[in-house]
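All protein chains but one are shown in place.
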Amino acid sequence: MKRKALSVLLSAAMTAALLSGCGGSTGAASEAAPATSEAAPATSEAAPAADTASESGAEAAAEATSGAGASGKTFAIVVKSAGNAYNTKEEEGFKEVIEAAGGTVVVKEPEAATVDAQITAIQSLISQGVDSISVAANDENALQATLEEAMAAGIKVNSFDSKTNADSRMTFVNQAGTQEVGQTLLDAVYDLTGGEGQYAILSATSQATNQNAWIDAMKSIAEGDSKYANLELVEVAYGDDEPQKSTDQTQALLSKYPDLKVICAPTTVGVSAAAKVLQDQGSSVKLTGLGLPSEMAEYIGADDAHSCPYMFLWNPIDLGRLAAYSAIALVNGDITGAIGDSFTAGDMGDYTLTDAGDNGSEIILGPPFKFDPDNITEWKDVY
Amino acid sequence: MEQKSLIKKITGSREALLFCILIVLGIVVTVLNPTFFSPTNIAQIFRNNAIIMIMAVGMFCVMLTAGIDISITSTLAFSGMSIGMLQKHDIVQSTLLMFLIAMVIGCLAGFLNGLIISKGKVAPIICTMGFMYIWRGMAYVVGNSSWASGEDVSQFAKFGKDGTVGPYIILIIVYGLFFVLMKWTKFGRKIYAVGANAEAARVSGINVDNVLISAYTIMGLMAGLAGALSVSIYASAQPNMQYGKEMDVIAACVIGGVSMSGGRGTIVGTFLGALILAIVAKALPLVNVPSIAQNTVKGVIILVVVIVNVVSQRMIDKQNLERREM
Partner (left out) sequence: MAGKSGRSIKAEQDVSFKKLILSWEGVLFVLIILLNIFNASISPSYTVTNILREMPKYLAEILMMFPMAYILVLGDIDISVGSIVCLCATMTCFISNAGAPAIVTYIGCLVVGLICGMVNGTVATRFPELPSMIITLGTQIIYRGIAEISLGSGGSVSFNDTKKIMPLSRKIGPVPVVLFVVIIAAVIFTVVLAKCTFGRELYAIGSNKLSAFYAGVEVQKCRFIAYSLLGLMAGACGLFLTAYMYGANTTTGQGFEMEVIAMCVFGGIATTGGKGNLIGAIIAGAIIVLLRIALGQINLNSQLILVIIGAMLIIAVLIPGIQANIKARRKLKQAR
């Protein structure tokens, strides 16, 4: 009996709590209405930065022809996961542009590189009523339901770095054309092997969208051109973007294929792990791929004491900046995400939206940049 | 007659059984890929798995007391990130000091675990689950969204570089020390006693709380040491480092015959258990198991080994029973 009384009391009180909670919240919301602009930046750590950036930002904002309309608006960026230097650089570029244009930035770093965590983050952004969401997707299709909900709520959505499908975005800021990356990497392999011999690929996880697209591009280019006929891709190994597993996989490649000439690692964690293995062992196998200069500076060099003659990457800061400019253009209505739209990205110049090949549009940042012994010392302090 | 006793000896001792599994495993892999049994490969197995092996010693102590610690990789990440950041910002550069700092951080984390578990009477898995979240989060906070890698830690990385003896020496010292400690000292016996029957240990005058605290502190110490070693070997400190590897450590101990209900297990068994897991991880890519299936194979092996353990234990019990009936 008493147990029943307890449960009745509890359930009654729970409803009361919910009601009181929401009652309080609506009250607080209306009270806080003028203060919203103050509450939001404080949490995104933009408030102190806004002051310092206001002077330098003023010029930049003046430069940015379309950026003027960003003041009073809130722009959100959702990266792949927390604690990743590459993602941090993207955030940096994004913040810089938005704050210069007078907007507010909300940075969401999901606790893990999973779709579940990203959905939670985006749902929370919808609740906050932000004006735009820029997302680097952990899975191409899985965010569709959530992002459609966001767009239905009037939020502009673009993806960058790693795309979402065409239905769940307005446009995609691509760091470099997929074919272009594939071609560049394959040419690097061709160059390092001397035109013939075995090479292997060390990728991130087996489901990494970008890496799979690049590897597929490399394979299809190699098949389609007789120039690459003497190159033999022996294996695609997956290091899961973990230093330990990448190390294991690199060592396995070396002992499995004694005639291996080149390893190509199109992922930042994999490339540095492989570089360390090759350099420590003094192996004759050469390495190329995509890597952060700050991580790779120690391994880049033309002589045999270094494992990586050269590698590639785009500037993640620029990628973040371009994502920000396109978000501003979307919010201001300068572009709608249709193919053929164009906008001015401040000092980065003019960009046009092109066909991404999946019924959606994309904006391509530019060709991947080559890091070699000549320029690595200059770039390693930048990112 | 002698043959029979040998078989009995093998089936009677878990370590011998594990050793047989290990040899069979080695032979199978070598037949499939002859490059497996080369000195460099063997050296790499120890070097790449030194972290798991070192933490397995700590986990062994904790599991002897019928406890468990799933916060270790978070402790590892926190201590590793801390020394990584100290190097990145050029505050400390001495290798020895780095190791000490990491070990002190680990010790404190372990001590906290022990304190809450023994004095607060909290179930070990829950307490360490809380700290799993806390220390991992702290690793991110300390890192402030950046990594320490490559040049930042180049000086420190020399210690764990391929071809140096640093990691092996640490491994030998740790295992040697604990072999002696657990087998021939009062302290080791106390840990066994507490794990086998805490109440009996208390009655016979052992300070159970202190033993628990020291077991968890040892675990923390090992996690801190592993954190420093991990930064040194892979020349990188990332907040998500070794994520999820605590399960590998637990699996190593269980495969090695350490009982989760406490009081049973040996340091040699732990070592062999960790070695079996290490060989499996090393061998799978070598024998052309597709990378995509490697996890499944690992899971099946863990399950099969523990079930074989149980079945053999049942056989031993049956044998003993039969002997008594005679």
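For clarity, chains are labelled A and B in written order, and residue numbers in each chain start from 1.
Here is the rule we use: a contact is a pair of C-beta atoms (placed from the backbone, for glycine too) under 8 Å apart; a residue touches a chain by one contact, two chains touch by 3 or more.
Note that the structure is predicted; figures quoted are calculated from it, not measured.
Of B:141, B:165 or B:180, it is B:141 that touches the chain left out of the display. Contact with the chain that does not appear here is found for just one residue of B:45, B:153 or B:250, B:250. Among B:122, B:181 or B:287, only B:122 touches the chain left out of the display. Checked against the hidden chain, the listed residues A:90, A:140 or A:362 yield one contact partner: A:140. Although one chain is hidden here, its contacts on chain B can still be listed: residues 68, 116, 119-123, 125-127, 129-134, 136-138, 140-141, 239, 247, 250-251, 254, 260-261, 292-293, 295-300, 302-303, 306-307, 310, 313. Listed here are the chain A residues that touch the chain not shown: 2-3, 5-7, 9-10, 13-14, 16-18, 20-22, 24-29, 32-33, 36, 39-40, 43-44, 82-83, 106-117, 119-121, 123-124, 126-129, 138-146, 149, 205-208, 212.
The rule is short, and it goes like this: only the chains that are shown with their structure count from here on.
On the chain B side of its complex with chain A, the touching residues are 33, 35-36, 38, 40-41, 44, 48, 51, 139-140, 143, 145-147, 149-151, 154, 157, 161-163, 230, 234-236, 238-243, 281-282, 285-286, 291-292. By the touch rule above, chain A contacts chain B in their complex via residues 81-85, 87-88, 91, 109, 206, 237-238, 242-244, 247-249, 251-253, 255-256, 272-273, 276-277, 280-281, 294-299, 380.
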